[in-house]
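Quick one: structure below, then a few questions.
Take a look at chain A:
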Amino acid sequence: MTATSLTAPTKGTTVSVVELQNVSRWYGNVVAVNDISMSLQPGVTGLLGPNGAGKTTVLHMMAGFLSPSRGSVTIDGSPTWRNPGIYRHLGLVAEREAVHGFLTAREFVTACAKMQKLPDPAAAAARALAMVEMTDAQDRRIETFSKGMRQRTRVAGALVHEPRVLLLDEPFNGMDPRQRMHMMQLLHTLGEQGHTILFSSHILEEVEQLSGLVQVIVAGRLAASGDYRRIRRLMTNRPHVFAVQSSDDRRLAVALIAEKSVSGVEIETTGLTVRASDYGSFTRALPRIALGEGIRLRKLLPSDESLESVFSYLLEA
Partner candidate 1 sequence: MSEAGVIHDIGYQRYDGPRLGRGAVLAALYQHGLRASFGLGRPAKSKIFPWMVAGIVLLVAVIDAGVRARTGIVLFDYYQFDDTLTWLIIFFVAIIAPELVSRDMRSGVLPLYFSRPVRAADYVGAKAAALVTAVWLLLGVPQLIMFLSAAFTTKTGMRGVWHEAGNLIPGWGYSLLWAVIFASLSLLIASLTGKRAFAAGGIVAVFLMSTPVVGVLNVLPSTTAHNLSGLVSPMTLVNGIGIWLRGKVDMGLDIGQLGPVYGIEAFCLVSACLLLLLARYRKVASL
Partner candidate 2 sequence: MTIIATQALTKTYGGGVTALADLTVDVDAGVIGLVGANGAGKSTFIKIMLGLIAPSSGEVRVFGLDPVAQTDQVRARVGYMPENDCLPPDVSASEFVTHLGRLSGLPKTAARERASEALRHVGLYEERYRQIGGYSTGMKQRVKLAQALVHDPDLLLLDEPTNGLDPAGRDAMLTLVHRIGNEFGISVVVCSHLLGEVERICDSLVAIEGGRLLRADRISAMTTASDVLAVEVSEGTDELAVALAARGLPVSHDGRLLLVPLDSEDAYDTVLQAVAELDLPLHRLDQRRHRVAELFTTKETADV
C-alpha cells in the first residue's frame, strides 16, 4: 500500500504527549472517571474496558469536550478544556457522528479543512483522502458509501489538518474484515510515523494485532497500562497456563510435576495443561526437561496470554 504520508513530526519538535493527571469526572453521584493518570506516547494505544467503564468520557475529555471535575488533561502541557487552539493538533473520530449525506467525500473533507482555516483546503483535502485511499470515490455522495468508506471519510476529515494526536472511539464498529484490515494498516502507518493515536475498542483481537499497548479502564479506574504481554507477566499471583503436546505426555507430566516452577498439570486427550507459577523458570526448564527425558516437544502454546485473558483477569481484580 503506497500511502501519501502526512508530515512526520520534524526532529527537534516535541512529539505530542497527551497527559492525564489525577483526572476524575463525576456527574452528581455517578463517578464516570476516578483518579486516572496516564501518559500517551507516540504510536498506537488501545483503550479498553467494559461497557460503561468511562472510555468515551476519557476520550471526550482529551478532545476538550468535557472538563475534568478534578485533575488536568493536557496535550503538550496545554489544557484541552476551553482551548480551541488544541484542535490544530488534535483530530477526533467520535463513535456516533452524523455526516451530511448529500456532501461528497471531497466536499466534506474540504469543509473540515476550511474549518481548520488551512491555507490550501483543497490540497489538504486531497492529501487526506489519498491517505485513506478514498481518492477514487471522493466525488460520490457520502450517503452512497458503505460503512467502511464512511468511516474512512471521517478519518480523512479528522486528519486533514495533520494533527499530531488522533482519537478514535470504536472506529471498527460495523466494519467487515477487509475494511478493518485497511483501517488497521492506516493507523499502524500513522503510528509508525510518530503520531499519537488512541482508539477504543471492544474487539480485542484487533487491538492485539494493531498494537500491544493498552490502557485498560474498569469502572472508571485505570486498571493497567502498557504492553499487555508485560502486564500479564506482572500478574505473578496467577500461574501462567500453557497447552503442551509431546511424544509422551504422561511421562512429561511426571517430570514436570517434579519441577518447582510448575504448580499443576492436567492430562487430557488433547495434551497437557500446565500451570506455571514462575514463568521465567518454567520456560527455561521445559526444553531441558523434555530433552533430558528424550521426549519430543511438539507444541507449546500459552493459553492465557491473549489480550482477552489479560483483560478478563484485570476485570476480576
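In this section, a residue touches a chain if its C-beta (ideal position, glycine included) is under 8 Å from a C-beta of that chain, and two chains touch if they have at least 3 such contacts; residues count from 1.
In picking the candidates, the idea was that all candidates are chains of the complex that A comes from, given by their letters.
In this text the structure is predicted, and so the values were computed from the model without any measurement.
Put simply, of 1 or 2, the chain that touches chain A in this complex is 2. Partner candidate 2 is touched in their complex by these residues of chain A: 1, 48-52, 133-137, 146-149, 174-182, 202-205, 279-280, 283-284, 286-288, 290-291, 296-302, 308, 311-312, 315.
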